[in-house]
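For this view, one protein chain was removed and the others were kept in their places.
Going by the order they are written in, the chains are A and B; count residues from 1 in each one.
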Amino acid sequence: MTLETAPHTSPTTIAQLVGHRTTETFALLDEESKREIRRALLHAVCIPGYQVPFGSREMPVARGWGSGGLQVTLACVGADDAVKVIDQGDDEGVNAVNLRRLVTMSTGIDETTEVDEATLIQSRHRIPEDDMNENHILILQVPVPEPLRGIERDIRELARMHSEADYSRMWVSLYEDKVRNGVITQSTGYPCLVASRYIVATTPIPRWDIPRLHQSKFLTLFGAGREKRVYAIPPYTDVEPLTFEDVPFEVESADGATCRLCGSSESFLVEMPGKQESWSCSDTAWCRRQRNA
Amino acid sequence: MSDTHIEAAELSARFLDIHESQIVFRLLLDALSQPGKIFHLPAELVVRIPVVEIPLLGLLGYDTPFALIGADTSREQLIARATSGRITDSTTAGYLGVCDSRTELLPMGFCLGTPMRPDTAAQVSVQVSGIFTAATKSTATLHISGPGVESVNHVGCDGTTTGELEFLLRRDWTAPRGLDMWIIGVDGSFIGIPRTSRITTGPSWNKGVS
Partner (left out) sequence: MGYAAARGGLNAILTAENLVRRLRDLDPSDRIELDQFTGRLRLLVDRVMGESGLWAPELAAMALRQGEGDIIEAVHLLRAYKSTLGRLDTAIPVHANDMQLVRRVVPAFREPGGPQILGRSTDYTARMLTTTDREIVDNGASTNAIDTALKTRPSNSRMSDALRDMNLLVDRRRTDDPEPFDITRTPAKPPAPRSALLSSMARAETGALVNQWYRNILGPDGYLHEVTLGEVRHGKLPINVRHPMTGGSVNIGSFRATEVEAIEDLNGSEEDRTRFDVGYGFCFGHNERKAIAMANLDIACYRDGAKSGLEQSLLMTTDGLDSAGFLEHLKLPHYVTFRSMIERKVAVRRVAEESK
């Protein structure tokens, strides 16, 4: 349904004026809530990497389970969108299925597993292997939006550090990590500097996915429902993983393993514990397409 | 017709239903994340509402502080009634509509946020008398770069004197403070300029644009 085909439903009588906002529901949330989230997102996009506080609503999924990502998706979604939802790269993960049906049941929109058919992609902890562009919005679920959490617990001090771009202690902690362990041991959720200004928590996406954020063609929105913040990385924005000149940023290595289903070594692989030749692509839709190609 | 009669029709026109507000939001979001790319407000809205008001009508909620600069206060009242937003002055408004872009208030006279809370800066909808057109390097009025732009977006604005866009060159803030803007032509064509955009002017700048 587009604006041309949809009847103009603006109120034309006093009775309709009174009942206007409270009647139709679309995408679970009431209109006021959606507008509030939208205003926060518009600020987020203009201040890349800055965590915008917003009045996070309680959702049918628990805090910590994607309530923020869901709110962002519900605030963005329109009748013409098609949504893909993944968890760990898998469309069939139970939590992804639950989130996806909440979106489709409350909007009637199409769902898909294919990136090139989707317009909104909500994801927990992976960026899809397929290329995305300006027709996509990637919405990442954020468990902990504060990248400096490991080095500072006081909220007031954290706010000061971000406002003054005083990230010196973050650099020190990475240096100490390297000295103690021989490598930087940050696994997923690698801290990155966005637009040369704010350090962000990239969510627990693997290091494998980090380079995809840098100068991307697509917009990425981050929703942290429990901690009540949203942030954004616009397309074509610098996203630099924090590291040192002589310590190159390392993505995960699988020591040459290939996917046992599609044979690829070009995607992020996950393993069965203790079994040889047990690797497979985390991105199940991408893997399936390689097999069918 | 009595005043109440006119007002009811004008008020009714300004209600965006839930699908209209969603469509407007997505356009505004796309415009700010791809600065300088030309977008178009829905024709259905452009024929019934002054274009500068459309972002406000789509975004304002209960008690959102806003102001409409350069128009009769009756229009502010209509926006307030259609959205439950709260009319305030230009320095405290979170969302603004500016009917004449030559106002001295643009761009430094509005709330630019603080280093601690840059998200409290105003987002402003500015109307110009011309229409936006895609441009090449040589025909462009504005060259826009920064986050959201691959290299440079070239934008022409036909029918607008450069005086109307002069305010873009007076942007003088320290990041992360600043003003975010949508600049809207009379036909509903518009561009988004977040505070982070870098703007230089093109060859036709001094000659005015026709």
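In this section, contacts are C-beta pairs under 8 Å (C-beta built on N, C-alpha and C of every residue); 3 or more make two chains touch, one makes a residue touch a chain.
Predicted model only: the values in this text are computed from it and were never measured.
Across the whole complex, the hidden chain's contacts among the shown chains comprise A. Among the residues A:P53, A:G150 or A:P211, only A:P53 touches the chain that is left out of the figure. In the complete complex, the hidden chain is touched by one of A:G49, A:P128 or A:P143, namely A:P143. From the options A:G69, A:P147, A:P204 or A:P234, the residue with contact to the unseen chain in the full assembly is A:P204.
Summarising the interface, chain A meets the missing chain with residues 21-22, 25, 28-33, 36, 53-60, 62-65, 67, 87-98, 101, 124-126, 143, 153-156, 159, 181-183, 185-189, 204-207, 226-229, 250, 252-254, 268-271, 282.
As a convention for this text, only the chains that are shown with their structure count from here on.
Between chain A and chain B, the centres computed from C-alpha atoms are 28 Å apart.
Listing the residues of chain A that touch chain B in their complex gives 1, 3-4, 6, 8-12, 14, 17, 20, 24, 26, 31-32, 34-36, 38-48, 50, 52-53, 75-79, 134, 159-160, 163-164, 195, 197-198, 215, 219, 232, 234-237.
Listing the residues of chain B that touch chain A in their complex gives 8, 11-13, 15-23, 25-26, 28-30, 32-34, 42, 44-45, 59-62, 64, 94-95, 114-116, 118-119, 121, 123, 147-150, 175-176, 178, 180, 194-196.
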